[in-house]
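Every protein chain of the complex appears in place save one, which is left out.
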Amino acid sequence: MTDHFTTRREAAEQTKVLEEPQGQGDTSTAREELGGGLSAPPANRTVADEGPMAAPKSGSSADAALCDSAPPSEEPDAEATTVEEPVVSPHPYATQLRNERIAKEKRLGARRETLLYLDGVNKTFDGFKAINNLSLVVQRGEMRAIIGPNGAGKTTMMDIITGKTKPDSGDVFFAGDVDLTKYDEAAIASMGIGRKFQKPTVFEGLTIEDNLRLSMEGSRSVLETLFHRKSGKENDLVEDILEETRLGERRHAKAADLSHGQKQWLEIGMLLAQDPELLLVDEPVAGMTDAETEETARLLRKISETRSVVVVEHDMHFVRMLDVKVTCLHEGTVLSEGSLDHVSSDERVIEVYLGR
Amino acid sequence: MIFAKYLGPRVWFLVLLLVAAAILVPMASLWLPRSHPLHVPSYAVPLIGKYICYALLALSLDLVWGYLGILSLGHGAFFALGGYAMGMYLMRQIGSRGVYGDPVLPDFMVFLNWQELPWYWSGFDQFWFAALMVMVAPGLLAFVFGFFAFRSRVTGVYLSIITQAMTYALLLAFFRNDMGFGGNNGLTDFKDILGFSIQAPETRASLFAASCIALAIGVLIVGAITRSKLGNLMIAVRDAESRTRFIGWRPEYVKLFAFTVSAVMAGIAGALYVPQVGIINPGEFDPVNSIEVVVWAAVGGRGTLIGPVLGALLVNYGKTVFTSIAPQYWLFVLGGLFVFVTIFLPRGIVGTFDHGWDAWKARRASKEREMGEGAAEPAPGPAE
Partner (left out) sequence: MTVSLAACSFASFLRTFATFFTLLILSFTTLPATAQDAAAPADASAVESAEAATQDPAAIVQSFGGKQSYDDTEEVISRLAATGDPAVARALRALREGDLYWRESDEAVFIAARDGDNYALTDPYTGEEAGTAPRGDMSKVRVKNSIRNAVTGALGSLTLRSDNPGQRMRAANTLFDEANPDMIEPLEAAIEAEEDASIRTAMEQARAAAILQSDRPEEEKAEVTSVLAQRGDRQAQTYLNAFAASTEDDAARVAATSAVAQIQSNINFWNQAQNVWYGLSLGSVLLLAAIGLAITFGVMGVINMAHGEMVMLGAYTTFVVQELIRNHAPELFAWSLAIALPLAFLVSGLVGLGMERGLIRFLYGRPLETLLATFGVSLILQQAVRTIFGPTNREVGNPDWMSGAFEVGLMSVTWNRLWIIVFALVVFAGLLLVLNKTVLGLQMRAVTQNRQMASAMGIRTPWVDAMTFALGSGIAGIAGVALSQIDNVSPNLGQGYIIDSFMVVVFGGVGNLWGTLVGAMSLGVINKFLEPYAGAVLGKIVVLVIIILFIQKRPRGLFAQKGRFVDA
């Protein structure tokens, strides 16, 4: 595991993401080549809507596309073709085992190309099913908007991805083969999953600059922080982010003294400093003015040029501005997925939003 | 030096003051004639020395409470453990001068008919070993306790309560005779430290100086920790612990580190305290003692370096004065102090002063800016 995030860090060091957004192609390939030493094919972020798991029609179709591993020998489908390879042993059980293994590899192979892979996830709170057989796939470099009425389980889904909540059952994989359910928040964050909370939480007792420095990608060893020296590279990054989030003037102010909107921006700035591969953003524009909303959309789009982003938002206007693939959650399940127009014309979505 | 810039002049002043006290007070006590107006009476030296040890204890608590938000109600336990480690050394130094004249066994063991020294008393005849244990015993306890408590994310009042239970458990344990720490009576009747008579004015003066130096070093260490990136991380953990996890930090390690360092400091304070007061007994584990430490830090101002020092000196001086005038009312005063500080002075003396100062500076700055704009000058931002 450790080698995963060290390599990610190295990758990030090779290319300074913020300074050279045009170098994104290099960044991603560098990351993928190093990522766990796997032979992952280059991510097809431009063709995110095609490929093997393109636009599943409903929640369960995600697994239908990815992981149907019905006994291959009986059914003449995709897997059956693999059986035509030279049979090593005539024994039917050996053949079955082999087929299963091949099917598994194939399934994993498909998953390997994804950045975030949720399948059949369930979570019950005191008998209340907050997440119900949820399946969701996010490609590398993709930006995904998640909508859904209140209590649909959007925040809970993020809790599950970031390790705050452990699912009762189901698969949660990052970068293809990292089982996120096995790690805690800190480990998951170090793998490169950043999260912005619904309610902005910044470190109020610290200055804005220190907030950013603490979030900055780098070693998380506690003892090292004691002897930490500010490096030039670090300072440059802070400058960039301060500029990007327009907080430069107040860099030495305590975060507690910021306005609500400024705190939201500071939090986004902290995520930028963290330089995650996957960014989870929970209701970023709640309580923002129209101008601020627009600005945030611009910022998120820019961010998504270099990494994958999952945005949870109510504000349809904002979602339209993002102009990305949309997933609609309801009662913990995927109700509809596709372009915003597709989703918003889906009858079930209309029913859920407008009531019956 | 970068340090100077970060710590600020006030802290340096405190450090210098302590160093000066370490040199001048012993001189004024030993060499100035009694009649001299600056003469420090010999009874006052260990008394002030005691306050200084308390100040170090308060400072150690401040490291975890003020900067990290962990309200430990068990710091008295670390103090007492350090004290016991030192007491064991002093006990072994008595040698055959005890009442029973046993060359190895301390009096209370002879009294209990023990035949040989328990294994955990071995090595304490060596000062270096005792000095090591002064740090290791409280540090180890804090480490183990903290490891379990922080790992399972016990926070807030829950943590406070179990730290209190910890010191309470130790109180009960040390009261037992068969623990081998002198039971009820504790360790006392000390004779020598490092070969010098513990009663001699010169020894007391040296202990005083050592306490001052220890406190000065303590202030510098806490200053260095809190002004480092780790210090920022501690404040981050204090303000939004779960947020630090989501950017990849492990707050439990931050806490474990600070808690252990703090316990070691408290242990050193206890070790310096014991030879100056001449006794250590289980009463030091009393939970009430630990809570009193909290009020020292609160009065002075937690989350500052000089606050706890100031608070410990003020409150304890007040206690000495008050108990000599009207002992039965001291608890009213102490209780009232708890209430008063939490309600009216939550930042403590130093914190309130700083806050007022900052507010005044900010007002002045904004006024200047207005005036600057009024003069239609190209407005430069407030100079940092």
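Order as written gives the chain letters A and B; numbering starts at 1 within each chain.
Going forward, a contact is a pair of C-beta atoms (placed from the backbone, for glycine too) under 8 Å apart; a residue touches a chain by one contact, two chains touch by 3 or more.
Everything numeric in this text was worked out from a predicted model, so none of it was measured.
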item: Of B:W31, B:Y120, B:Y317 or B:F332, the residue in touch with the unshown chain; value: B:F332
item: Candidate in contact with the missing chain, chosen from B:V15, B:A263 or B:A298; value: B:A298
item: Sole residue of B:M86, B:L105 or B:A149 that reaches the chain not shown, by the stated touch rule; value: B:A149
item: Chain not shown: contacting residue from B:V157, B:L194, B:V321 or B:A365; value: B:V157
item: Contact footprint on chain B, counting only the chain that is left out; value: 69, 71, 145, 148-149, 151-154, 156-158, 160-162, 164-166, 168-169, 172-173, 175-176, 242, 287, 291, 294-295, 298, 328-329, 331-332, 334-339, 341-343, 346
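In this text, only the chains that are shown with their structure count from here on.
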item: For chain A paired with chain B, centre-to-centre distance based on mean C-alpha positions, whole Å; value: 47
item: Chain B to chain A touching residues, read off their complex; value: 225, 228-230, 232-233, 235-236, 238-240, 242-250, 253-254, 257, 381, 384
item: Of chain A, residues touching chain B in the complex; value: 162, 164, 184-186, 189-190, 194-195, 197, 201-206, 210-211, 213-215, 220, 222-223, 225-228, 249, 252, 270, 274
